[in-house]
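Note that one protein chain is taken out, while the other chains of the complex remain in position.
Our next item is chain A:
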Amino acid sequence: MSTAPACSLMNQGTTKTYELPVEHLDYSFVEKCTDVKYLEKILIVLRSGEEGLYPDLISFCEKKIEKLDPKNRILRTNNPPATAASFTKEEWQEITSDIKSWTDEMKQKENEAKYRKPEVECLDSENHAPIRGANASVLSHQNGFDKKKSTDRKRVIPRDYREWDKFDVEKECAKIDEGKQKISSNTISNDGISGIGKGIDTTGMTDQEKMVLADREKDKGNEAFRAGDHKEAVLYYTRSISVIPNVTAFNNRAQAEIKLQNWKKALNDVEKVLELEPGNLKAHLRRATVHKHSANYQAATDDLKRVLQAEPDNPIAKNLLQEVEQKLKDSQPIGKMKKKGKRMLIKEIEGSDDEKEGTFTNENKDSSKPVGGRTSKAKAAMGNSQKKCSHKRESQTNEKNRAKGKDTGGAAAQKNTKKDSDGNSTALKETEPSKYGHETKGGNVENVTIPMASKSQDPPRIDSSQMFPPGSSSETEKGKNNTWALPPAVAKLKSEGNKLFKNGQFGDAVIKYTKAITELIESGVDCPAELSILHSNQAACYLKDGNCTECIKDCTRALELQPFSVKPLLRRAMAYEALERYRQAYVDYKTVLQVDSRIQLANDSVNRITKTLIEEDGTKWREKVSPIPVVPFSAQLHRWEKDPISSAGNETQTTKENQYTSPDHGKNAEDNFISLKQEGNSFVKKTQYKEAIAKYSECLKLKSNECTVYTNRAFCFLKLNQYKEAEEDCNSALQLEPTNVKAFYRRALAYKGLKCYTSSIEDLNKLLKLDSNVAEAQKELLEVSELLKQEGKETSNHEKVRKDILIQEDSDEEEENATVTASGQETPTDPKALQVDSAGSEDPSTRRGAFGNSNPPPEKGSNLKPTNAYEFGQALSLLRAKKDIRACAELLKNVEPKDLPSMMSNKLEGDVFTMIIQALKGHLLEKDPNLVYQHLVHLCKTERFKMVSVLVGKEREQVQQLFSCLLQTKSDDFTSEDVQNLAKNYDI
């Protein structure tokens, strides 16, 4: 230890090799130094021994470097190969015995192979690819290492004649295309997996060869997986499976699919693994991951528990379970679990690298809770929800009786069951939306339902179900296990089927269900709901097995029994989609959305299919889709019961509404209609026009005579540039309300979009006639006329202009909605206000409503005492719409003639003018000619009078008549000269 410092003190100076100061070869310096490069130099000097040998200092220096940079090259030493001494006894034994057993195994295999040999050899040559063409040569030009030249010297060798015989034109074309692509992209990427076949031809191979091959393909998959090429990995696993279906390849493919977020495929693979090898922990873990990501938390928990039972210390499972349970908790009160656990995904990646070690454990029997417990919970929850909506239900009894087949409750229950069914594995399930928080107790296939039909027929049963104590927090109807309503044999078969389904034995489940169906029919029990469920379940099995046609049949049967139940509809839609019968699938999905618009799966699928159909059929794809059946309101109703938060408010409103509207059906429709419309409006606010359109369309299904909805929907179509639809909507709106300003404006925009400029101008003119104050319309008019002029010359400009306008319109619309909501908040208790609220826009009918509100009997103009221009305008436009001349006369009576110009402000228009003249002439002239004269005097002082009087054409006769009458009447207040002078103002 002490020699080194002493030495360095003696030899002051520098070392030979690197000229380091000799003092630096010192413990304290090495200790302090953090410069790895410098330390390297010190070490080299020390190792060289030129300054003397200091083994301690060398090792000290080495340790220091290792601390700073553990992978430093200088630390690499010449190690002798490991021997028995470097291992523990057990390890060494393992290594040697491993080799021994391997050698023995190989010998045995080789001996076996010898016997088989002759028969195989003959197959050899035919399997191989043809011999490459003639002696083709490529110059490797070794001297010139010039890259620019190198491309010039590449050349392609002409083909051999023999090869032409095998010439595949299409392939060659594809090759040429490929080549072109490569040239255009410059960079050549070799990561395309296009050339690799999905299967391998294994004809003529021995089992041994197949095994080797399968193993090799799997290894390739593993490597690709490790390199992050998950797609390539999937491909190689698929190849491996095509040679010999093996557990590891399935399991690993599942993992790769998880990485690619192909939950469905992953699930299929995992199920396959569990089929081949029940209890495979990795498969369970992966299935848990898949379930978690498809928001099937209960199933995930079951899987994780099973893993933890076998391996209580499995950290991945623990973490995952924690997360899932957290989600489960979160999801229950809120009822939404849209969040996707990205973080967990990453964790899973970390833990999954040890792909190949198949951990095989014996099958653990199902750890999930007994079915009974679950059922009782479900019942309790059911009771709770029943109570919640019971009063509402009761009020609907009449209606229910009316709608026998299309039974609300049945559909509702069906739908609920859909949510909590298929605990483990349905394809349906995993892609299902995560919106409903109550999937938690799922795990049974449709252990369902007391259909509402039977409920109303059988009042005591309802009562009993309502008497269940309120359940914890589940806000929706849980599926009730009403197997007791079935003949015991059928019930048993069904539950067996459910169990089999849950275990993924779909084929067996089908058999059970079929038996159950036949037994049920034979038993003569009339229970269409139950039968429908059985069919639906059977359909689920078929769907899982990929037997789409059977699935469709069953769904259709189920739907015949229970129209508009969501599950069979969804399944049928999926089956159709799988069969690429997109139109049918579209119709089914659409129907599902009508029943429950919040089913994300259906929404997504509709979007997807729409795209496909547009690709297939172009813009007119809609024409080829058969009409979507209108779902009766009764089938939709339960949707509102489902959403406790939004419906809480609605319900109170609804009950109040009840007192005002007499027929039950109408009331419900109204309620529904309002909410739908509000939803639509809010979607507009969020600029989600497609969704808004869906809502509005539903509105219209409930009530097709609501003008505002048409105009609103037209607005959305405009936003989406679907001018044709917009135009149609405006037409409908105008049919209902010929003076709707908005409809005119939007139709004008639609025409503009369709480049029918003349029609557009026409509409705008009409609109300005109705309401000259619409600035946008004036602007639009200018632009459209401009466009009309330029038409054919500048189309790009047109595009730009249209955009501008749309933005303006947007703000307009938003204001509208804002005011709507505001007014809704102000008078929440007033049912009329609510109704107005729902009308949702400022069109005349709304104005009437608002006006009528402040003056109780709104229809009677006699009571109208407008105090300001706005009220007057409102009243006037309302009267104009109704062409109620008498009321108009009343109104005029109430207005001081001298206030008329201010009241009228700039709202004077042709038909208003005509109406006033008619009112004056028809109703006031006889009673109060003086008032008429005064009004006429002041009318000509109003703004826009000049313009309007010019526009008034044939109505001029009426004015003339009025004046002639006025001349004939004698009054103290005005002379005939006065009248004549006035008549001049009216161009008479």
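FYI, a residue touches a chain if its C-beta (ideal position, glycine included) is under 8 Å from a C-beta of that chain, and two chains touch if they have at least 3 such contacts; residues count from 1.
As a working rule, contacts and distances are computed from a predicted model.
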Choosing from "N(6)-L-threonylcarbamoyladenine synthase", "maleylacetoacetate isomerase", "Dynein axonemal assembly factor 10" or "Sorting nexin-7 isoform X6", the absent chain's UniProt record names it "Dynein axonemal assembly factor 10"
Option from A:K37, A:R76, A:K89 or A:K620 whose C-beta touches the chain left out: A:R76
Which one touches the absent chain: A:L68, A:V138 or A:I521? A:V138
In the full complex, which of A:L68, A:A227, A:I521 or A:A775 touches the chain missing from this view? A:A227
In the whole complex, not just what's shown, which of A:T103, A:S523 or A:N607 touches the removed chain? A:T103
It is residues of chain A that touch the chain not shown, namely 71, 73, 76, 78-83, 86-87, 91, 95-96, 99-100, 102-103, 106-107, 109-110, 113, 117, 120-121, 124-125, 128-145, 147, 150, 153-157, 175, 179, 185-193, 195-197, 206, 208-209, 212-213, 216, 219-220, 222-224, 226-228, 232, 354, 356-357
